[in-house]
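One protein chain is absent from this view; the other protein chains keep their places.
Chains: A, B and C, in written order; residue numbering restarts at 1 for each.
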Amino acid sequence: MPEKLLEVNHLRTSFFTAEGEVKSVSDVSYYVNRGEVIAIVGESGCGKSVTQMSVMQLVQTPPGRIIGGEVMFDGKSLLEYDAKSKEMRAIRGAGISMIFQEPMTSLNPVLTVGEQLSDVICTHSHLSKKEAWKKGIEALAAVGIPEPEARMRCYPFEMSGGMRQRVMIAISVACDSKLIIADEPTTALDVTTQAQVMDLLIDMVHKYNKSLIIITHNLGLVTRYAQRVYVMYAGKIVESGTTEKILTHPEHPYTLGLLKSVPRLQDDKDEELVPIMGAPPVLSKLPQECAFLPRCVYACDTCRKEKCPELRQVGDGHFVACHINVRENGTGAAGTPKASGTVREDAGEKGEILLKIEGLKMHFPVTKGVFGVHAGTVKAVDDISFTIRKGETFGLVGESGCGKTTTGKCILGINQPTDGSIYYKGRQIAGISAREFAPYRREIQLIFQDPYSSLDPRNSVYSILREAIICDGVSKTQKEISDRIHELLRIVDLDPGMSQRFPHEMSGGQRQRLGIARALACNPEVIVCDEPVSALDVSIQAQIINLFKKIQRELGITYLFVAHDLAVVRHISDNIGVMYLGHLVEVTKSSDLYANPIHPYTQALLSAVPITDYYEEQKRERIILQGEVPSPMNMPKGCPFHPRCAYATEQCRKEVPRLREAGGGHLVACHCAVH
Amino acid sequence: GCGGSGSGSKGQEGTAAAVSGESAESAAGQMEAASDAKAGGTLKIGVNTECVHTMLSFDLTGAGVDYYYSWPVYESLFKPNAEGTVDPWLLEDYSYDPEALTYTFHVRKGVTFSDGTVLDAEAVKWNLDHYLEVGAKVEALLSSIESVEVVDEYTVQLNLNKWSSILPYAFSRECGYMFSPDFFEKNGEEYCKEHPCGTGPFELTSWDYDVSKTFTKRDDYWGGDVKLDSVEYIIYKDALVSSAALQSGEIDAILALNAESADALKAYGYDIKTCSVKSHSYLLCFNSLNKTGDDPTGDLKVRQAICHAIDTDALVQAVWGDYGDVRNQFGVGTHYYSEDVKGYDYDPEKAKELLAEAGYPDGFEISLKTEETSALKNAATIIQSYLAEVGIKVNLSILSGADANTAEAGWGEGMWLHGSSVYVSVPMQMASMFRQNLTGHVLGINNLLRPDDVEAALATSVMAADEDEAVKTVGEANRLLTDEYCIVYNLAEVATLFAVNDYVKDSGIGEVFYSVADLGNAWLDK
Amino acid sequence: MDNDFAKLQRETRKRNRKQALGIFFGRGIIVKLCTVVVVGFIFMAVFADWITPYDPAAQNLVEKLQTPSAAHWLGTDFLGRDVLSRVIYGGRVSMYVSLLSGSFAAVIGIGLGLVAGYVTGMVRRVIMGMTDIILSIPGMVFTLIIAAIMGTGVMSLTLAIGIGMIPTYIRMVNGLVLSLKENDYIVASKLVGRPESKILLKHLLPNAFPSLIVLYTINLGNAIMTESSLSYLGVGINPPTATWGNMVSDAYAYLLQAPWLAMIPGICIIILIISFNVVGDGLRDALDPRLRGKL
Partner (left out) sequence: MIKYVGKKIATAAVLILLVSFLVFILMQRLPGDPATIALGDAASAEAIQDYRNSYGLNDPVLVQYWNWITNIFLRWNFGKSILNARDVTTYINERLPNTISIGLPGLVFGVLAGIIVGIISAVKRGTWIDQGLTLIVNFFLGAPRFLVAIFGVIILGLQMHLIPLQGYTAPWVDFGEYVHKAFWPVVVNAIYTTAILARQTRSNMLEVINQDYVRTARANGLSEHKIIFKYTLKNALIPVITIIGLQMRNIVAGAVIIENVFNIPGIGQMLVSGIQQRDYFIVQGCVLIISMVTVFCNLFVDIAYGFIDPRVRKSMG
């Protein structure tokens, strides 16, 4: 039995589209040993998924085609089989199984979990339907789904994202494959669920001695779980080696840049992140030379003249595809990993109070399905209070669905709060009519959580911005508008040439910046930034965080910054509020929170964030939260966190804790925390 | 709804009596002649619509299709013949006295209704009384009857309040159908509407609305053995399908074909039967009264111009082919035909001159309405095209169903292309249309000129003591209507078309007149 | 610099238009063919007066029912009229009826649908109630009744057909608005203070466009079909006006003697309807900026 379970050699896959040949995978080689966990990282769109799809021959044909290369799996050469052949079908599932990027869409919505599970089991064994069903129950139990018998009869929509992802894992475990490919298995999940799911997956792999390929852009995950790492850029492997080597001694400028872009929990608020400059390459127009050249700060003449560099060995099992030796001669250009920005003194006590939220409640009546049967109430926001001063950033963190967006929407008057008041510049603006709100419209703006959906797909950049510019009702000439658009694009670092593009013609980061430009167009005083970076990869994320900071410095804007990634929030906020199930459980200065988290939930949250520092991560102790986030429709009695809290007491089960001062302006809502 | 209409005329005693005797014999002779006839089988007849009303004889409206459905069940007191007059049918003979204002009917003996009861004088009186009370055509045809009297078991006497020679003609249609009084009294009107009980050779045994009707033979038919077991009428809404059905042998005959289908069937070798007495006449009617004063048709010259502008020969040929006859007056082909009527030859130049004289050198716009049948539609389109050539722009309205009916009743402008079913008697027909003081929905009642001299001529023709006078006055009326006043323009007289398969013998379908056939004698030679 | 910016705007706009055309024609030979057909038919309709060899109403009763010949390329009909000329003029009326009724229904239906999608309360209930009511009467029957009420002119028939199609638009637009207005970009537009009426026109309508253009072209075809069915049932447009619908139904009686009489306009109808649909699908794609090349 060969040591290498999967060996891919010189794999090439292209898509033949209207714009030409898109070389998604060009000459990729890698291998996985039995029982090994490897990771493939790289910017969005660099060909990670397509590589794996090619291995399983799942590439959509047409337009895609596997052009060449060799895939050896368990002694068989897979590319010799036809994509629809029996042999290939036998490999899929039984030999290699794949966990796809989005658990929400990867399960069939109209079939029960049990049907999907037992179908797969039946296909790869000679079990009867009944036996397969039984085996399915075991598989669900194995991935820690409570009441597996009942859950077999559930439809995917009846389960939470985390549970769905577990079902996906259960399926791949159930068909007893030797290799599991997990394609961004946790991007859609919040940090605590992410940690749960990943731990489970790794457990399974170790228990059954399987191999695992993790595809991700989250370097924290890599640090925590992978033994070896492949770094991809523009359809090629540019660096590979052990996790330790890659993370501690990266050799390729791209890897280096990637690592620098990652915000760290320990960083100070005002530290600038260092993103990789420029845009990812277009795979249909790859140059002869190194594809990273236009963005490379170390680039030298060799790079410009020579053809694309081949992988060369630089250490024990450490390969890199770069002409230059970054460590030795590359320190020049953009140099130091952490270029620090202007350090400002703590903005905390400075400006006047701009926004004051008191006892805000937002309850949604829930009508079920298309027939409008009243089914209960979602207490999306339940009695929260905080204040934001002018020029300050207030960060709001918490798991998905805890009410962050809803809070923001209440401030903007999109949602009419059920109860409570919101004072803006001392005036109550909660629940006032659209007409009364009109004067503040311009002053309070929102950056949407999902930039794509907030941009009209049929409006060009120009008309999107124009709409925002003419909002104040002051008439402007064509030229004034045009000038302003030009200026806005400059502020957010977008090329003016993009002004006639449509949203879909822009990358995620560009869209996000367009959203920011639109928010700025009205000269607002307050911007509610709703997870403006959650959907982006690290380098783009870094660009945008820097941008926010720059704008705040220049224009003195106040932010309410919503996110569930604590490292990001930490980088930008003065004060931070932690939300759980519609309640604020902890509010304090940002430095204070990271140094001294008091609420058990905050502690769990912080520990669940995977970090990129290899040695640090190895040492870290983590608190894994048990159980699922309760549905906001039937909230637990007492402290909303008590069912998952290790310290829960009788009091916690009965009484909802109020926010209390725990010293130094640090507010916590916990019965036990104070001691 | 292009029901015919009629009113008084005068029949001559001698002629009527002679004809009646002859016909009674010939009927008997016919029956014997068919000795090689095979018995049995079902005659399947394709028709294009369901009965317009119910099958109760008093309710019939006079639509062509109602008569076809009556063939197997009903017989009337008189029966049209090939000469265009009528013979007694359910009567042995009859006599009349214009001086005394009476008709005496001698009812045929041995006639029974399909419920077994006997047709006697009482039954005839009951029927006539009933018809006088509820019949749709009382006003138009039978208003001269004062009372009906039973003289003896088989003799009925009609007392009139003024003389009318058209009564035998009137009684040759639904007014003369005999319905069993017993049956009616026993079952009530409601029931009888769907269960006719007449004296004919068949009785209705099943009625599948809009699909078919089956008539089964009667064993006690007064006219002798009925050869066919049954007759089935099948309704075909689509003319093409019915032609196909005839070709495939699904049916044995089609009633009331349109000319296009007739042509097609002829091409496949089928014999197209046309009755010797034509059944439909087509008239172009002008708003000659011109009440509003702004219709050009108020001007005689305009009307004449229009007549000159139409090539009637070509029109009739194009629309009806060999099945239509051009005519310029009522009664062409009968002894009422008058040489004096000049009519209008096709002469567009003259038409233009006349228009210029009338003050319309550049023509004008006018409306022409008609009903939705393929013949009328085509004829109207052709007229439109001819009139366009002399500068008259015609706006056509082709109206269907109720629209047509309403429009005809309320017709108030321009022209109307009228298709009318013909009554056997020419004076009866003309009088029903052109006399003064008519009521009901009679043709163009509010729009046609009704000049005194026409009225006088028609009145005389109805009151005429002898046939010559009648012929003379009808001729005069025709001349006045056409040449003098140009109130209507006679375009064509058309036979109803029947396609009957060769193996259907002695059916009488399409032989004499569309309202009668001789299904009691019919047999199938297959 | 500002000049450059303006120039850039112009150029990129041009590029976008070009790309749209590219997408439209890039869909293959069928789209090209169908475009040619639609344009050709419209050309024929507009220039009918010049290109027809004969007056479509001119009869030659002697030369009726002729098979195609040099003098009459498509033969003559039962009144000796030139079929080619009638097909050309018939196309004019048929397309007039279909475009006008389709557009009439679209304008009214889209308007009411937008209103019903945006307002609440009585107005919405009345509009949607009416729509539901009419939609539970068979379309053909409803049109037949309306046609019977309105009479048989070209205009009234057009209206009757149009009225019959309105509810489908209302239904569709209303559904679209209800789902589209949940989109963040509508909220975004509100946040910068755009009035609702502007949002309707600038955001909702353009985004409902793809579905609407497909419905519209389907309805164009439906209108022609309905007109022809109404002619068959005797409620069509009056002679001598030729439409493809009444040509088919008039020629129907002669199907056994002269099948081509019905086939020619019949085939025209089929080709036009296919073309409308194909062009509609093509327009839908071309107007969708998302299909214009991805980054």
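The definition used in the following text is that contacts are C-beta pairs under 8 Å (C-beta built on N, C-alpha and C of every residue); 3 or more make two chains touch, one makes a residue touch a chain.
Every value quoted in this text rests on a predicted model; they were computed, and no experiment measured them.
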| item | value |
| --- | --- |
| Contact list for the unshown chain, restricted to visible chains | A, B, C |
| Residue of B:Y67, B:Y236 or B:Y485 touching the missing chain in the full complex | B:Y236 |
| Contact residue for the chain not shown (choose from C:T12, C:T158, C:S228 or C:T241) | C:S228 |
| Residue among C:M44, C:L114, C:I237 or C:L255 touching the omitted chain | C:L255 |
| Residue touching the undisplayed chain, where the options are B:A37, B:A63 or B:V150 | B:A63 |
| Residues in chain B touching the chain absent from view | 1-3, 5, 51-54, 61-63, 136-137, 139-140, 190, 193-194, 208-211, 234-238, 240-241, 244-245, 247-248, 250, 400-403, 405-406, 408-409, 439-443 |
| Footprint left on chain C by the chain that the document does not show | 30, 129, 132-141, 144-146, 148-149, 151, 221, 225, 228-229, 232-234, 245, 248-249, 252, 255-256, 262, 266, 269-274, 277-278 |
| Contact set of chain A toward the excluded chain (per top definition) | 56, 58, 60, 62, 84, 89-94, 97-98, 100-102, 105-112, 116, 119-120, 123-124, 155, 157-158, 168, 171-172, 175, 368-371, 373 |
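By our rule, only the chains that are shown with their structure count from here on.
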| item | value |
| --- | --- |
| Cα-centroid distance, chain A relative to chain B, in whole angstrom | 90 |
| Distance between the centres, which are taken as Cα means, of chain C and chain A, whole angstrom | 47 |
| Touching two or more other chains - residue numbers and ranges from chain A | none |
| In chain B, residues with contacts to at least two other chains | none |
| Complex contacts: residues of chain C adjacent to chain A | 2, 5-6, 8-9, 12-13, 15-16, 26, 183-185, 187-194, 202-203, 206-207, 209, 289-290, 292-295 |
| Contact set on chain B toward chain C in their complex | 239-240, 243, 258, 260-261, 263-264, 267, 311, 314-315, 317-318, 372, 374, 377-378, 380-382, 384-385, 388, 396-401, 403 |
| Complex contacts: residues of chain A adjacent to chain C | 18-19, 282, 412, 414, 438, 441-442, 445-446, 448, 450, 453-460, 462, 467-468, 471-473, 479, 482-483, 486, 496-497, 499-502, 504-507, 518, 521-522 |
